[in-house]
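Here's the structure, in structure tokens; my notes come after.
Note that one protein chain is taken out, while the other chains of the complex remain in position.
Now for chain A:
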Amino acid sequence: MKNTNIKFLLFTLIVLVSSCADSFLDKEPISGFSAKGFYKNASDAQAGVYGIYNSMQSAFRQNFALWGEGRADAVSTNQAGDPLALTQNDLTPVMQSARWDNLYTVISRANYAIKYIPQVFDSEEGTLRNQLIGQARALRAIAYFYAVRVWGDVPLIVEPFESVQQDIFSTRTNQEAVLDMIEEDLLYASTYCADNYTGARNRVILTKGGADAFLTQVYMWRKKYQDAIDAAERVIESPYYSLVSMQDWNKIFTDGMSNESIFEVGYNEIQTNALRVIYALGSDSYYFPSLAFRSTFEDGDLRRTRIYDVTQTAPRKIWKFFGEGFNDESPDPSSNNIVLVRLADIILLKAEAHANLNEPDLALPLLNQIRRRAGLDNLDLSGSTALYGDLASAVLHERAVELCYEGHRWFDLVRTGKVVEVMGPINEISDTRNFVWPIHEDIINRNPNIDQNEFYK
């Protein structure tokens, strides 16, 4: 009897345990998805694309300034680390701005979206489907465009990584091939993205105009002037973009979502960026206006007092993004949107393209449109030659003032071949191979297939 008892007990236990074992140990994520369980319907597709913008916030929160201004002539710094190394042209493979991690996060998320969005829509013709793919491709293109300008050849990855079985040790691709892919992505976006958004999505979501604006930048980078003019034309003629008045000029940056803005990375009180730390922390900020920059203004330029703290003989604050008189020592992050591309940029790029195609009559009105807003007189060809050497240089100077600190100056210098002329006297840069950044040593250490850039070997 007792024996039977035991046997019965044991038997019951064993049956009980083995019957529930497997299901007991199956635990699916509750508040998220397993890696392969996400893209199921249209709202997932939308969320996946917003996830790409989310990574844009990290990618550009401070690098837009380090990459676009750090090595150029408008900034000075007292900050050890990246800011000092960049202004002194003492780039090392350990500097923060030598990392491309955040850009590849954008690319990876875009690759997921581009692969999986088609699976959740029945028809290939759906407007939303194509808009979402267009945005994903445009964002991927923007990330790659920064990557090739900063490092030259970079791994071109257009498929998502979903398992360790894939070869994760990618090699670098010739930058022309990457630029071809960028154009292809942007052309798709230019065709399929929405014309415009209103409300909360205004300016912070990629549109046709955004794609065309970046196309203009890409074509200018590749010196495809006629293509650039065509793309710029589409932007300028769009009803959604117009120059703001001078008194609203700072509001492009302080308030965001202006009519002049074409695409800006959105931030808010929680999703923040480093603008204040970069430009306006007083004695401790990354950057303050260089003497060269302060001396570059023409008399009567209404923008001067809107750009930096003119009350100090050695100004330490850049007011452009915070408004005149801004005075605060807080190292807290900022909630301003970061404007990546705006109409004045495209107008001046078009002017530059015309100048390079020797079409001064088409270039000058565009240049003067920007000058007049800043309270400056119209320039004619001889005037611009007298002041700046030639028309293209006059446009470049105008870009230096109008678009200062927005992350364009270094790329403008590289694009127009003026790096050595402008920066040579400042930090002795002379070797064209030095124009790209080193690749961060951590990237090389993690991937034996990545070679350091020639100059930094």
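Here is the rule we go by: contacts are C-beta pairs under 8 Å (C-beta built on N, C-alpha and C of every residue); 3 or more make two chains touch, one makes a residue touch a chain; residues count from 1.
By definition in this document, contacts and distances are computed from a predicted model.
The chain absent from the displayed complex carries the UniProt protein name "TonB-dependent receptor", chosen from "Dehydrogenase", "Serine/threonine-protein kinase RsbW", "Heme exporter protein B" or "TonB-dependent receptor".
Only one of the listed residues, A:195, A:255, A:284 or A:380, touches the absent chain: A:284. When the omitted chain is restored, the residue from A:41, A:78 or A:305 that touches it is A:78.
Contact with the chain not shown here comes from a single listed residue; of A:305, A:430 or A:445, that residue is A:445. Panel shows chain A; residues 2, 5-6, 9-10, 13, 17, 20-21, 24-38, 44, 46-57, 78-80, 84, 88, 90, 92, 94, 99-101, 104-105, 107-109, 111-112, 155, 157, 160-164, 168-170, 200-201, 204, 266-271, 282-284, 314, 328-331, 441-443, 445-448, 450 of it touch the chain omitted from the view.
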